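A single protein chain has been removed from this complex, and every other one stays in its place.
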Amino acid sequence: MPTTEAEAAFELGIKFGALFHQFIGTPVSPGSAASLTTAIEESIENQPGTEAVSVAIDEEALSADLGPHGYTGLRGRHLVVEIELLHEGRRARGSMAYVDGYPLMTLDELE
Amino acid sequence: MPTTEAEAAFELGIKFGALFHQFIGTPVSPGSAASLTTAIEESIENQPGTEAVSVAIDEEALSADLGPHGYTGLRGRHLVVEIELLHEGRRARGSMAYVDGYPLMTLDELE
Amino acid sequence: MPTTEAEAAFELGIKFGALFHQFIGTPVSPGSAASLTTAIEESIENQPGTEAVSVAIDEEALSADLGPHGYTGLRGRHLVVEIELLHEGRRARGSMAYVDGYPLMTLDELE
Partner (left out) sequence: MPTTEAEAAFELGIKFGALFHQFIGTPVSPGSAASLTTAIEESIENQPGTEAVSVAIDEEALSADLGPHGYTGLRGRHLVVEIELLHEGRRARGSMAYVDGYPLMTLDELE
């Protein structure tokens, strides 16, 4: 039987996978980044156990990708994410950042 | 050669397909519906030619679908959408609504 | 520091969240279900550590949802999924099924 600790880690992983694959490709520009980050946060906070979701779009990375019409599709390298979750008394925290060409999701703390 | 009128209609269709398939499945609840509709509007308004995007989430349809955790995935039957677009002097307007179990997208005006 | 066990569970959760939110909403019919399940399996098997992904679309649930044009958007209640993953010597297995109106993802085994 998995422990509640492992279950909390599993639940946290679900949120990262969901966040990434729901919103990747969303048309985004410097002007619309704020409403998108708010919507992503409030959307994922709906999921069970989620205590806090913090999403930032890296302005420099975004600006470097803007196409001829002044926007681009949201990509992993634009995103910095932190999620904190509570599952049956266990607290799990993780983050996502772009490392070596890959949107790396890590389990940072588990209590 | 397609006319600029037909091109405007084509461009408008792209926006409807994009909006629907980018955001369907997004976790949404009565409390997060407002930030989601704003983000959808601002996101699609980034696309070339788009003049105005209006998105509403039908509160009654959404409430009927809420699962055991108080949220659900966004579905076509929750959405009412209007998009207006300008392409080389041609104005196209369309809408999406749920009709007979289907998220029907229609081209309403073309000038 | 999280254990490798918890990390394996976290990694497995990522795959479930990714699978669900990438493919929900995909137009699907009885005739196209087979190619879609194959593509979902091979897609998620690309992700690090994934050993096996098994996806089935419940024909009865799908048939009940077909709209006026003979297809619908893929929903959680159409899907039965199993994923097995290996992370630093730890094996994690989980599944997704539709329970009480909710696409429940569970961590079934962790060795």
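Per-chain residue numbering starts at 1, and chain names A, B and C are given in the order in which the chains are listed.
The criterion applied here is as follows: a contact is a pair of C-beta atoms (placed from the backbone, for glycine too) under 8 Å apart; a residue touches a chain by one contact, two chains touch by 3 or more.
These numbers come from a predicted model, not from an experiment.
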Those residues of chain C which, in the complete complex, touch the missing chain: 18, 22-23, 25-29, 31-32, 35-36, 38-40, 42-48, 69-71
Missing-partner contacts on chain A, residue numbers: 20-21, 24-25, 67-69, 73, 75-76, 100-102
Hidden partner chain, residues of chain B it touches: 2-3, 5-22, 92, 94, 105, 107-110
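Methods note: only the chains that are shown with their structure count from here on.
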Rounded Å distance, chain B centre to chain C centre (Cα mean): 27
Chain centre separation in whole Å, for chain B relative to chain A (CA means): 24
Centre-to-centre distance between chain C and chain A (centres being mean Cα positions), rounded to whole Å: 19
Numbers and ranges of chain A residues touching at least 2 other chains: 18, 22
